[in-house]
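Omission of a single protein chain aside, the complex is shown with its protein chains in their original locations.
Think of it as A and B in the order they're written, each chain with its own count starting at 1.
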Amino acid sequence: MKAAKRILGVAVGALMLGASSVAADTIKVGIIGPFSGPFALQGKNFQAGVEAYMALNGKSVKGHDIEVIYRDLPAANPAQSRALAQELVVKEKVQYLGGVYFTPDAMAITPLLTQANTPLVIFNAATSAIMTQSPLVVRTSFTTAQTTTPLGKIAAERGVKKVISAVSDYGPGVDAEVAFKKAFEAAGGKVVEAIRMPLNTNDFSPIMQRVRDSGADAVFAFLPSGPTTLGFVKAYNETGLKQAGIKFFAPGDLTQESDLPALGDAAVGLLTTFHYAVSHDSPENKRFVEAATKAIGSADQLSFPAVGAYDGMHVIYKMIEATEGKQDAQKAVDAVKGLSWTSPRGPVSIDSETRHITENIYLREVVKGPDGKTYNKEIQTFPNQKDPGLATQ
Amino acid sequence: MQTILSIAIDALAYGMALFIICIGLSLTMGLMRVVNLAHGAFAMIAGYIASYAARDLGLGYAAAILLAILGTIVISIPLERLLYRRIYGSTELTQVLMTIGITFCVIGITNYFFGPTLKTIPLPGSLSQPVDVGFRTIAAHRLFVIACGLLVAGGLWFLIEKTSFGIKLRATVDNAAMADALGVRTQAVYAISFTVAVGLAALGGVVGAEFLPIEPYYALRYMVTFLVVVSVGGAGSILGAVAACLLLGAVDTTGRYLMPDFGNFFFYAAVIAIVCVFPRGFFGRAG
Partner (left out) sequence: MPDLAGIVIIAAVGMAGYWLFPDNLALLTRIVAVALLVLSIDLVTGYCGVATLGQAALFGAGAYAAGIACVNGMTEPLTLVLIGAVAGAVAGLLMGSVMLRAHGLAQLVLSIAIVQLFHEAANKASAYTGGSDGLSGLMVSPLFGVFAFDLWGKTAYLFGLSLLVFVFIALKFVVSSPFGILCRGIKEDPIRVRAMGAFVFPVLLKMFAISGAVAGIGGALAAISTQVVGLDSVSFELSANALVMLVLGGLGTLYGALAGTVIFMGFEHMVSAINPFHWMTMVGALLIGVVLAAPSGLSGLLGTISRATTRGKGGRG
């Protein structure tokens, strides 16, 4: 009797397994990002990364078709973020959530994940603390502290003694200021002054005047990519700081590739650290850039969020593979802990403790290519950097 | 002393750039009584045209400015005929609804056709060089913006105070029905004023692009700044707009130099203080 039951159970199990691997079921993935509004460019890059991945790796995993549903969240708005995530999970029945550009939006989704039995793969939102909010979060982007920390050593090595820091007055800006100060002072330098500039600053010449007055050898800057970056870099050139030999260090947000055409020659010589440059020299990146450019429509628009999305899709595909298409968030997340692969940005892995990506950070210099266009040229590599913000916790 | 002068000249340039963009809005709001929140959208359209003309067609800076102004006006004519004419004389909130709608449409369409990246308008060599003004170097472009601002202020003052069109405009503003009865073609006066305002927005959008870079969200991003400047100056007053731009430019620039961390507090605290003292703006028209 017992044996018969067991046989029946195995048979039913086998039948179900067979059914699930044969039937062309559809697994839905919900992507939330800023597809319109002031950050539309970054959202477009999410989409390009996702589409590039699916174009290169197929639209199905082990016979499960993948369907991506995009939802627009134009600016940081936690209430809307929660509503979109809830709708995607409850109504659209997505098994995976991905995307998310801003930290508060991620914070609004994390409380839902356990009940929803859905993992969240973050393509961008860069504050360390998100990872501690739920065990079902995995991140394939970077944190500001992670990309900034190597700059401290670099600045000191290049003979800089005194730095003035000027960052936008919001979460990531403050993260950058703190991370740089810590790294630079550990390397023996001194941050003589730290300025926090309101996000809506349009004219940066007074800030440059302050930089000049401070007597620092270099300026460390962080601003969100986009229009303010342009104003800041122009003011640095126009007020003669560049000619005066005051060096310029920043995380790579400032010289994202899609802003470089607008910055033009003003950007030449800027030193930034980041996890990804479109110019990265590897066969993986070549394939990625080709596919992503096709997806986004114009080479000028391609930027770092695309690679976060691309690797995010890689993680989601691996999760689907491990769970055989069944909805089991914990198993899916466990399956990618420690996962390592070669991303377009170089070798990466998911830290099994923090679920945050471990990656190389590159020092890049903006140089002019043979075609007259400027690009980020990688000149130094800091391998296998973890997020210092999470490591200390 | 050097620092003070240096900040003063930066403030002057920034203030003048704001002035060129905002004065058109001040005219529409003060003289035509239309709260045109889509004003920034026209400035942005001009920026796109200028960028296209200079980068893709290879035209010179002056030609690009001219083409941008003409192009923006051409685009604005059907909008004036079909949409704005319906809201002359409507309540302000209806005008807000309509012009916000227009702004949303312009943003959506620009994003669709031109993509979300920043667009620049390449400056000619003579304007992109730093110029030595004795105590420091300043970008020649900033001096050009200051000159443009003074020119616009003078030209407008002449147009409104000294020409027969100015007389008709002021008559229409004071009492449209009476002006109509006296043979002023008020409809035409409105159309011309609207065109002038759009042309100024276009000029401001192009020459101010070094301060306020051109991208699809431009129209909404700077809407608050424009509204605040116009209201502090007093809608419809050229002198008021000049004063407001210079003062707010100075407060903004000095605040950001002295205490950058609290730059916004300075700016908005100044706005509240000014409005409490001058409830109609510096030189607002009564009633």
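The criterion applied here is as follows: a residue touches a chain if its C-beta (ideal position, glycine included) is under 8 Å from a C-beta of that chain, and two chains touch if they have at least 3 such contacts.
The structure displayed is predicted, hence computed values, not measured ones.
Only one of the listed residues, B:Ala147, B:Val224 or B:Leu239, touches the absent chain: B:Val224.
If you put the hidden chain back, the residue from A:Gln42, A:Thr103 or A:Gln385 that touches it is A:Thr103. Touch with the chain omitted from the figure is made, among B:Leu59, B:Leu97, B:Leu143 or B:Ala171, by B:Leu97. In the full complex, subunit B touches the omitted chain through residues 29, 83, 86-87, 90, 92-94, 96-98, 100-109, 111-112, 224, 227-228, 231-232, 235, 262, 264-265, 268-269, 271-272, 275-276, 278-281, 284.
Along subunit A, the points of touch with the absent chain fall at residues 35-37, 40, 43-44, 70-72, 75-80, 82-83, 85-87, 89-91, 103-105, 107-108, 110-112, 115-116, 127, 129, 133, 169-172, 174, 198.
We take it that only the chains that are shown with their structure count from here on.
Separating the centre of subunit A from that of subunit B, both taken as means of CA atoms, is a distance of 37 Å. Residues 36-38, 40-41, 44, 166, 169, 195-198, 200-203, 205-207, 209-210, 213, 226-227, 230-231, 234, 238-240, 258-259, 261-262, 264, 297-298, 300-301 of subunit A touch subunit B in their complex. On subunit B, the positions that touch subunit A within their shared complex are 3, 6-7, 10, 14, 108, 111, 115-120, 122, 130, 136-139, 141-142, 210-213, 215-217, 220-222, 225, 252-254, 256-257, 260-261, 263-264.
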